[in-house]
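With one protein chain held back, the other chains of the complex are shown just where they sit.
Every chain is named by a letter (A, B and C) in the order it is written, and numbering of its residues begins at 1.
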Amino acid sequence: MTLDDVTQRLRAFAAARAWEPYHTPKNLVMALSGEVGELTSLFQWLTPEESDAWREDPALEANVLDEIADVTLYLLQLADRLGVDLAAAAHAKIDRNEVRFPPPDQSNATTSA
Amino acid sequence: MTLDDVTQRLRAFAAARAWEPYHTPKNLVMALSGEVGELTSLFQWLTPEESDAWREDPALEANVLDEIADVTLYLLQLADRLGVDLAAAAHAKIDRNEVRFPPPDQSNATTSA
Amino acid sequence: MTLDDVTQRLRAFAAARAWEPYHTPKNLVMALSGEVGELTSLFQWLTPEESDAWREDPALEANVLDEIADVTLYLLQLADRLGVDLAAAAHAKIDRNEVRFPPPDQSNATTSA
Partner (left out) sequence: MTLDDVTQRLRAFAAARAWEPYHTPKNLVMALSGEVGELTSLFQWLTPEESDAWREDPALEANVLDEIADVTLYLLQLADRLGVDLAAAAHAKIDRNEVRFPPPDQSNATTSA
């Protein structure tokens, strides 16, 4: 059960309901943004520390799982519509980030060993 | 090269820079939201039809690939911090959506055949 | 009945419920972001043209008025907490935009008159 399977299910789901015409990149970006907004609202009044204890509140836990799933569903549908391989795009971005944010110099620590 | 590999690289990347203390769920949700905002801004003045032609503008193409990658990176880091399996959460949500949005009845079409 | 009056009411509202400790800039930005997400979701499947006809659907009209009000309430609370005069900040930004985006040259039109 992988994210690729999810994409296949989402294609069938949209096709069965004739929703593809609505799934333009512009519209899917808005849907993604709306779901991220809902996810954001779940954490807005929590301290950063409290946000790590989200599993302790069963209602919050269910809502977080629901909203992060919605975010995932729209990101996958957007990537599918755009024809973008998310794993490839993500790896390429980490490659760029490794140049942009070099790790701190470890030479002092290593030369003392 | 999968999304699981991306998560592993992101863990090492954050560890090498001592960034884990910043990566609370609250903060990662904000970072995700910020990147979705940047992705949104790329499509804001386009018509839905124009948004499907994003590959025709090389600058737009590069920006979309960059921003959708950033969204993916933060979603994966958030899921990792939360300990959530995105594929499982996504499948469970589609299961719920199939009940919530039943497909239109096909019986008229089939009985007339 | 002005936006300054709204700010005063919001201060009293938060004080009566002892909510001020939650109203840090970080938290209020998240709340603003969450409400903008809800507003976004109302327009996500509409064409740009349909989005101008929002008053024709009474349920949509009520939801838009509700969500744009929520966005306004959090923007005002954020500005109040930050001590920012939104009108002054907005005017200053338009001043900068006038330099950044000069209007198209009108000289052809005027010299032919």
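Heads up, the rule we're going with is that a residue touches a chain if its C-beta (ideal position, glycine included) is under 8 Å from a C-beta of that chain, and two chains touch if they have at least 3 such contacts.
It should be emphasised that the depicted structure is a prediction, and the values quoted were computed from it without experimental measurement.
For the chain that does not appear, the touching partners among the shown chains are A, B, C.
Looking at B:Leu3, B:Ala31 or B:Leu75, the residue that reaches the missing chain in the full complex is B:Ala31. The chain not displayed touches chain B at residues 22, 27, 30-31, 33-38, 40-41, 43-45.
In the full complex, chain C touches the hidden chain at residues 1-3, 5-6, 9-10, 13, 16-18, 24-27, 29-30, 32-33, 36-37, 39-40, 43, 46-52, 54, 64-66, 68-73, 75-76, 78-79, 81-82, 84, 86-94, 97-98, 101, 103-104. With the whole complex as reference, residues 26, 29-30, 33, 47-48 of chain A touch the missing chain.
As a convention for this text, only the chains that are shown with their structure count from here on.
Interchain contacts join each chain to each other chain, per the touch definition above.
As for how the two copies chain A and chain B face one another, over half of their interface residue numbers coincide.
Touching two or more other chains at once are residues 30, 33 of chain C.
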